[in-house]
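What follows is a set of notes on a single structure, which appears directly below.
One protein chain is absent from this view; the other protein chains keep their places.
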Amino acid sequence: MRQLTAGRVVTYAVLILAALAVIFPVYYVIAGSVMSPGQISSYPPDLFPHGLFTGNYEGATHSGTPIGQQYLNSILQTSVITLSQLITSVLAAYAFVFMKMWGRTVLFGLFLATLMVPWESIVLPNYLTITGWSIGGERLTASHAGTMLALVLPFLANAFGVFLLRQSFLQFPLELRDAATIDGAGHWRFLTRILMPLNKPALMAVSLYVFLAAWNQFFWPLLIGDSASRRTLQIGISQLNDAEAADPGLILAGVTLSILPTLAIVIFGQRFIVRGLTAGAIR
Amino acid sequence: MLVPCVVIFALFIVWPLGKSVSLSLHGSDLFGRPDAFVGLQHYRDMLGSAEFRHILWVTLAFVLLTVIPGVLGGLLVVLLLEQHIKGIRIFRTAFALPFAFSVASASVIFATIYNPAIGLANGILGKFGVDRIGWLTDPSWALISVAITTVWMSIGYNVLVLSAGIGAIPDEINEAATLDGAGGWRAARFITVPMLGPQLFFLVVISTIQSLQSFGQIKILTPEGGPEQSTKTLVYSIYHTAFANNASDFGAASAQAIVLFVILLICTGIQFGVLERRVHYK
């Protein structure tokens, strides 16, 4: 149909070059993780592994750091945060769009303003607050369950999700809403039976975004976790290495392990993110 | 229905923010505990110092170096993909991959690539006869290198958002354009880009907020503010004053944090005021 004109050749060339530049670091992590210490630190740099060296993965999984437990912690922490933000955001966005109340816009402005508070400025007070709490005479962070709770508490709600979902809900045809009300559907019924199913893509987009952000958290889990088995994967991986004896292969193996879930989400979930955003989530 | 959000925000954002305000008006003892009330002293010290002005410049430069290339780069990729490209899925996935990386992992990878003596970046340039560049050790390059890493990390998300925007452009509009004889880049220039207004606006706002709050990549790639403090942004300075090297001047650090908060508010306010006026809504 279309001819291969000079312009199209250029388009392809630019795209392929740009794509290679973007993918290269991803390739480098995975290739480097199966290189021996000698190969990875060679110069000029070696781009292709000489065979499959598994020592880095053995080092990462047998380092005394309970990587398996930390994987579980990360999955738990991330799922709880994602689920909770989804619920709290849906509720808040619903209230902002469908419930008439005094000071609605002001309150929404307040929500947005919370996005602008620099995390560095509130992390220490938060840390002091949470580690100061106790349940039944025991410090909250003294038990595994308590630590998990402390990990997720400040992130149970976020204005970003509220913002995205509000924009999406605003697109919802008012006639449909009125029809539902005439049929006798209350707020709850309307929300769960009509609004949410129709906004599935937007919900998906929010979930994926939150999941990735939570999975990649670093500073807070580092402060909160008081023992190796209570830390998250990101922290565990950062601890594989010591500054005086940096081992790049070990780091790359750790990074590869930690990006597998997120890489899978981006590759397979990409469709949903695009569709979710397309469905008017951000306009 | 707002209660859960309000409770969480009040407890973990507003309350600690108040604490920060309070800390910024006090001195700090050896352990970082607030001691004597000093009023606005921290603010006066800060605003009067040449170092702080330098920090603001670096912060501004960093925002410009990350937001503009990040958003324009994403736009370019998406427009190229629009030219009826074969394997669009594969390309789009490729560009989305960096989205999967945490700041920490991405920074660690770029740190090895940037090594001035043996890193891949200089290795590849060397093949073309280009001299070694001190990516992270030359004051005129360090901020650019950190910005490149940041743009790499944000490109995935930007491409996704803009692809979604393009997907949402009604077919009739594209067909009308084709009938008018506007194809390829003309269509992109006069139809696609204006129609992407809301997405571009959204990306500019979000990228600015993220850029102003960037921390991990700065700390990992250029510890201690980089060569001649060339990468010392406001957030890094806050961290440095409060936590690094056994410092614990939470008073001064909190004052900086409040200034950052105000800057963020003003920036977002301006963006809403100026940019959104020009955005075309359906």
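Per-chain residue numbering starts at 1, and chain names A and B are given in the order in which the chains are listed.
In the analysis below, a contact is a pair of C-beta atoms (placed from the backbone, for glycine too) under 8 Å apart; a residue touches a chain by one contact, two chains touch by 3 or more.
What we mean here is this: contacts and distances are computed from a predicted model.
Comparing "cytochrome-c oxidase", "Multisubunit potassium/proton antiporter PhaG subunit", "ABC transporter substrate-binding protein" or "Histidine kinase" against the UniProt entry of the hidden chain yields the protein name "ABC transporter substrate-binding protein". Contact with the omitted chain, checked across A:76, A:194 or A:222, is made by A:222. Residues 37-38, 41-43, 63-65, 105-110, 112-114, 124-125, 127-128, 131-132, 139, 222-223, 226-228, 239-248, 250 are the ones on subunit A that touch the missing chain. Think of the hidden chain as still there; on subunit B it touches residues 10, 14-15, 17-19, 21-22, 25, 29-34, 111-112, 115-118, 126, 131-132, 134, 136-139, 222-224, 227-229, 243-248, 265, 269, 272-273, 276-277.
Keep in mind that, in the parts below, only the chains that are shown with their structure count from here on.
Taking the mean of the C-alpha atoms as each chain's centre, subunit A and subunit B sit 17 Å apart. Across the complex, subunit A is touched by residues 1-2, 4-5, 8-9, 11-17, 19-20, 32, 77, 80-81, 83-85, 91-106, 108-110, 112-113, 117-120, 123, 126, 152, 155-156, 160-161, 163-165, 167-168, 184, 198-199, 202, 209, 212-213, 215-216, 235, 238-239, 242, 250, 253-254, 257-258, 260-261, 264-265, 268, 281-282 of subunit B.
Touching subunit B in their complex are the following residues of subunit A: 2, 7-8, 11-12, 14-15, 18-19, 22-23, 25-26, 28-29, 32, 41, 43-45, 87-89, 91-92, 94-96, 99, 107, 110-126, 129, 153-154, 156-157, 159, 162, 212, 215-216, 218, 234, 238, 248, 251-252, 255, 258-259, 262-263, 265-267, 270, 273-283.
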